[in-house]
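Contents: one structure, followed by commentary.
With one protein chain removed, the remaining protein chains of the complex are shown where they sit.
Moving on to chain A:
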């Protein structure tokens, strides 16, 4: 079934006008055609990947929030009788060399990594939306300068830039790290938003608002951004993955979260030195991290297919 037919069928408008009383006539016609948002939602909820990812991430979020409450040990407390032990009924993920419980530590690290990812991902998307739409809408010199800046930031890998900047947020809290990660993750999406805006700018409804004297920020907010919203939602979702990857990598190499704060990255850094002799110190935090990111990227991928059925896996 081609995209056009599928869309028409889903919008509730039959391709061949049906005569009343014919055997194919629908019993009840929908009152009005479905909006694009509902169409996307319907396509989304029909994919199994979305449900697998959504349920998994819901479970992980609930676990990160409630897990520590339902568990007798906390992340700092030391159990001198059970030092460096593998997983037992008492310590579910085992303990580290000084007897701290790894299950409790993993949950605390998961919380921190999730918070950073959930803030930095959407924040990066917001920057991309503002820069991209302003550049595309204004055009001319502003556009050239912004595109040039984007290309400049793309030349050096953002991980290296973050490492160079890391002494700046050394003594500051993790909030600054979050802002820095967001500040270096918007460039490619800004280019996408810019090219979309350039084509939207000359559409009649945008021209009409412009000639009526609607100020730019309102045109962008009311007409341009809603038209690229689906792209932004995908980017924000996949941005969460990218931000958590950036945070764990930076923290792992000692440039991100620092003691006494704990994130999955610092836990993995501690676990690496013992990865061969005490694999549980590495495998459990790594497994939780991979599971989380995998679930989020399944949702992001299902979203992409729902927004653009000609992309990715679900193509006919």
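Note that in this section a contact is a pair of C-beta atoms (placed from the backbone, for glycine too) under 8 Å apart; a residue touches a chain by one contact, two chains touch by 3 or more; residues count from 1.
Convention: contacts and distances are computed from a predicted model.
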Task: Protein name, per the UniProt record, of whichever chain is missing from view ("Ferredoxin--NADP reductase", "Multicomponent Na+:H+ antiporter subunit A", "FecR family protein" or "ABC transporter permease") - done: "ABC transporter permease"
- [ ] Out of A:41, A:205 or A:253, point to the residue that touches the absent chain in the complete complex.
- [x] A:253
Task: Touching the absent chain when the full complex is considered, from A:220, A:233 or A:286 - done: A:286
- [ ] Have a look at A:98, A:154 or A:172 and name the one touching the chain we're not showing.
- [x] A:154
Task: Residues of chain A (touch criterion as defined above) contacting the omitted chain - done: 151-152, 154-161, 163-168, 188, 241, 245, 248-249, 252-253, 255, 268, 272, 275-276, 279, 282-283, 286, 289-290, 293-294, 296-298, 301, 311-313, 315
